[in-house]
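The structure follows.
Yeah, one chain of the complex is gone here, protein chain that is, but the others are all in their spots.
What follows is chain A.
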Amino acid sequence: MASDEQLSAIKRAKVLMVGAGGIGCELLKTLALSGFQDIHVIDMDTIEVSNLNRQFLFRQSHVGQSKAKVARDAVLRFRPNISITPHHANVKESRFNVDFFKEFDVVLNGLDNLDARRHVNRLCLAADVPLVESGTTGFLGQVTVHLKGKTECYECQPKPAPKTYPVCTITSTPSKFVHCIVWAKDLLFAKLFGDKNQENDLNVRSSDTASSSEHSEDVFECRKDEDIEQYGRRIYDHIFGHNIEVALSNEETWKNRNKPRPIYSKDILPMKITKENGDTEKDCATGDVSAMASLSLKNPQDIWSLAESSRVFLEALRLFFSKRGKEIGNLTFDKDDQLAVEFVTAAANIRASSFGIPLHSLFEAKGIAGNIVHAVATTNAIIAGLIVIEAIKVLKKDNNNFRMTYCLEHPSRKLLLMPVEPYEPNKACPVCSETPLSLEINTHHSKLRDFIEKIVKGKLGMNFPVIMQGASILYEVGEDLEEDMVAIYAANLEKALSELPSPVTSGTVLTVEDLQQEFSCSINIKHREEFDEEKEPDGMVLSGWVEAPVDKDNNKPIGNGESTSNALPSEEILEVEKDVEFQEPSAGAEPITGKKRTLSEVDGSRNQKTPEKLDVDDDDDDELVISNDWESLTKKKRV
């Protein structure tokens, strides 16, 4: 394998790695050992303690530093004479444009979110640079190769959509613990500690059209002569007692469901909470405020009782107000915020108790709320080895031998590592082919802004779009736009499509482009008056766009946030957070769907039925994703 010709191809090669996390560390090490001498690494993240179980280039002393830079330094220690250029930056930045990508012989992804992967995919297509994609989740992993025109691009096949939940399930009829978590995190926590001006479904009752938002504001505001303990109990009683009683009053809801029971604090806890031998003084010193510490609950793997959960709830609330008062009104849930996790776990447990759902430990709750993806070094090492093997084939222009490889947890027909031939490009892929899309929309009601948010940015994943009708630019973003143009575009956003300076009506063809991604798309517009509120909540339907089927219960869906993950099931999924640890189920484990193949099957192991689905199947590990609607409501920042 290591022929002279191969060695010199490797020596000459310029390689771009995107991601220096779980896969990235293993990959950089293997590339260096394999003789690569010119490697660029892009990663925007800094090192965290939970990375250290597998991102072996990093040490405890590196926590807080740039992953790209520390990885580079670590590898140079055993290969001092190679060139590794770290970029501590977001790969979506404009400087990583097509010209930048064109400089490389191959691009290797070790990312943890779908968004960045799509972005890199488009740039690689535009630059005509081969892309080796990968992902891992726990024991599962895969490596895929993408060559423009020869194989599928990364977006040719639908990636599993992140799971979302109907609003009513979250607000009124939870049946799983994850529903309680989403309620505690995105509704209750947001209501108590987040931006007060945000729309919040907390007091929405499924059949009550007369819910008064003013009334709910009163409830959550601290009253004048109320101390924090009284406030806490009042809130507790309102959400776990009163609100449940109100819900119970609607018989219809509970016809075929188990009724929840209202819970009042006086029944669960004695009136005065006497402090246990806690560390209330200690937390001031350490700066790490914790209700668990305060209540001497030591083990995050213990499942609290209803009484303990209630104590944690009240204590966490008290600590937020008394020790972190300044942050209230600006807080968003962060899985690394111990107090926030404690609060959400407690609240979710109380709600679960009310609805007869099993309670969970803080450890488990944190994983669900934070969309934490399990990860281990071995899978990343295996995948890194497989990536390098494919990368070398790319350099040798060994075009007939590319393969996709799946790393399985349980063998399928004796195979733990299963090679599959790459598929031909999907001729209907709007990203790598030039097929136009169709959009049904009410051109009199829907505004340009809605179109851009839901379709252009949402579905198509463009970041800096230009919207044109023929030669007229309806909207664009850019740094060097003239003021009057900016004003016109801003005004256009608020106009209905049919009222734009160049009216958009049935039969209009819009061209949408992202210049950075060099991705361009035509959309044929069809006017439609009515949309089904339940089935088509966006009020627009895009056809021809390759997308996985969405949950049928998609009435104003609520998700649990997107985790930044990376793996195949590979490094982490679903939450719009900067934790590179998470794996995106949609970006990670990919079901082997495979339809067309370039060659006939080599052996039986390549037929359709083989591999088990690679996405995480366990209910508790459901990838919870925030739909775009919800995302805009909660104003989470995209990575």
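The rule is simple: a contact is a pair of C-beta atoms (placed from the backbone, for glycine too) under 8 Å apart; a residue touches a chain by one contact, two chains touch by 3 or more; residues count from 1.
Assume contacts and distances are computed from a predicted model.
Undergrad: Which of the following is the UniProt-recorded protein name of the chain this complex doesn't show: "Centromere protein M", "beta-aspartyl-peptidase", "Histidine-containing phosphotransfer protein" or "Ubiquitin-like 1-activating enzyme E1A"?
TA: Answer from the record: the omitted chain is "Ubiquitin-like 1-activating enzyme E1A".
Undergrad: Looking beyond the chains shown, say which of A:378, A:472, A:505 or A:543 touches the absent one.
TA: Missing-chain contact among the listed residues: A:378.
Undergrad: Pick from A:388, A:455 or A:474: which residue touches the chain that isn't shown?
TA: Selected residue, touching the omitted chain: A:388.
Undergrad: Could you tell me which of A:198, A:258, A:299 or A:505 touches the chain that is not displayed?
TA: A:299
Undergrad: Since one chain isn't shown, list which residues of chain A touch it in the complete complex.
TA: Against the missing chain, chain A presents residues 1-2, 26, 29-30, 32-34, 49-50, 52-54, 56, 59-60, 77-80, 138-139, 299-301, 363, 367, 372-382, 384-386, 388-389, 392, 403, 405, 407, 409-411, 414-419, 581, 602, 605.
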